[in-house]
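The structure under discussion appears below in the form of structure tokens.
Note that one protein chain of the assembly has been removed; the remaining protein chains are unaltered in position.
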Amino acid sequence: MISRPLTLKLLSALLIFGSWEMASRAGINYAFPTFLESMGALWNLTISGQIFVAYAETLKPLVTGVLISTFIGVGIGVWVGLSEKFDWLVSPIFIIMQSAPLAALIPLVIMAYGIGITSKTFVVCIMAMPVIVLNTSGAVKNTPSSLIEMAKSYLSTEREVILKIIIPSASPVIFAGLRLGVSAGFIGAILAELKITPTGVGDIISYSRMTADYPSMYAAIFSIIVLAVLFLNVLERIEKSLFAGNDLGYVS
Amino acid sequence: MRIFGFKLPNMTSLILWGLVWEILGRMEVSFFLPPLSSIFVTLADIYDSKAFVRALSETAVAFFGGLFYALVIGIPLGIFMGKNRFVDELFLPWVNMFMSAPLTALVPVLMVLFGFGLKSIIIVTTLFAIWIIILNTRAGVKQINRSLVDMANSFGANPIDAFIKIYFWAALPEIIGGIRIGFIRAVKGVIIGQLLISIVGFGSLFELYSSRFLMSHFWAIILVLFALAFTISELLAMLAKRFDYYASKRG
Partner (left out) sequence: MSDNVNAVSVKGIYKNYGDVEALRDMSLDFPKGQLTSLLGPSGCGKTTLLKIIAGLLQPNQGEVYVNGQIVSEPGPDRAFVFQDFALMPWASVLRNVAFGLELRKVAKSEREDIARKYIKEVGLDGFENSYPHELSGGMRQRVGLARALSVDSPVLLMDEPFSAVDEQTRRKFQEDLLQLVKEESKTFIFVTHSIEEAVYVSDQVAILLPRPSRVSEIIKPSSFKNKDVDSIRKDSEYLDTVEKIWKSLRSYVE
């Protein structure tokens, strides 16, 4: 027997993909290929190897941007969390970035850095950085004060308090911030490919739209969404197993 | 931060940053960074210009339209999912998926399906905002005190009464929290939509100004957008705080 959650997942997938198929067959729009046509196109893109080449291109600015944001973002975040002065100075910038539609800066980024990979990486960075900084600084500030007192009463130095108490205690939330940063980075990477210059997956999407090869366009979009969601799910799983006891252990 | 024992309010460092901006701008460090004062002068020039007012109103229509659909679909669906296990299991995987999916990728689809106009941008905005509203509403309903529902039932409340008088209100703090994040995401959605479908609203102004290298015009719009987004998000945060007493009572 199949378990109830799995049955329901299958049922729900069947429902959505089925209605996609039906809606398309009913011919509501010329630019709306059926589910099966789109999956066929995805298959063609896969066996021709085109999709792998495209992803290699798309992932370049994404990975670079996320790595840069991680290092700089966590660094700034820890510093903001530890220093009241630095907090006062830079936090407002990231708070505003967090609520602002940063995509509006893209035309400026293009003017300043051209249409190459630098611009795309930059877009990924500005999208991913704020949430990483704010999560990190929040986590550092929220270190349970009695853990810090404990370390002090057992004679730890400032450095040891940071390395042995604050960083470990903040790491689950920092990691969650990184996951959100990756999620924002995906949005940035795709936005960059659609807005700046069509490369990678963005190229397949734009090109097949121009040539009215709609199944390929849907296939490419489908694949990037699935990829992003799967990757973020994996990150979430890792997070859960890595920090299993962390949020449970502290409370009395 | 404190100076001579006087606590500086939180966002005051922005004044310092504004000064740095002004100085860098005056030193002509970069063509892309005009002095802040000249941006404000430009803003004073264009804020009642036809193009600006039209862009702002088009954006407002798309934004509130998108947010409206996100609310009227999202909140009831969230309540349903919180109440009914079957509905929950049917929809939750999809909601979670779209929550973390890079929705930007869907914009080209919307463009071919719904055209290069307002309709597509409204849908983009809804798509950006709706998932968090559903998830938060659902979470709010899920944590409702069981005895509150029993109380309503014991007084003979019918399902519609329970829906409107108990579930909605009991989940209100979470719903408002969801609306706040949904709002922030909607702002991002409406701008991303306009950037990619660049013939309406601020999208067309961005194209115009950047193609003519009108830097202070460009920055003027950015400042307006960022300031609006930040102000409204702070107002909603204040509103959310007013419902904090709910959470403490749940214990």
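Every chain is named by a letter (A and B) in the order it is written, and numbering of its residues begins at 1.
One rule holds in what follows: a contact is a pair of C-beta atoms (placed from the backbone, for glycine too) under 8 Å apart; a residue touches a chain by one contact, two chains touch by 3 or more.
Predicted, not measured: the structure shown is a model, and the values here were computed from it.
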Among the chains presented, those that the missing one touches: A
Contact partner of the left-out chain, one of A:Leu62, A:Ile165, A:Leu178 or A:Leu232: A:Ile165
Per the touch definition above, residue among A:Ser3, A:Ser153 or A:Ser241 touching the missing chain: A:Ser153
Chain A, residues in touch with the chain not shown (by the definition above): 144, 146-147, 149-156, 160, 164-165, 168-169, 171, 243, 245-252
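Note that in this section only the chains that are shown with their structure count from here on.
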Contact footprint of chain A on chain B as seen in their complex: 1-2, 8, 10-14, 16-17, 30, 32, 86, 89-91, 93-94, 97, 100-109, 111-113, 184, 187-188, 190-192, 195-196, 202, 206-207, 209-210, 213, 218, 221-222, 225-226, 229-230, 233
Interface residues, chain A side, partner chain B - complex: 4-5, 8-9, 11-12, 15-16, 29, 31-32, 84-85, 87-93, 95-96, 98-108, 110-112, 183, 186-187, 189-191, 194-195, 201, 205-206, 209, 214, 217-218, 221, 224-225, 228-229, 232-233
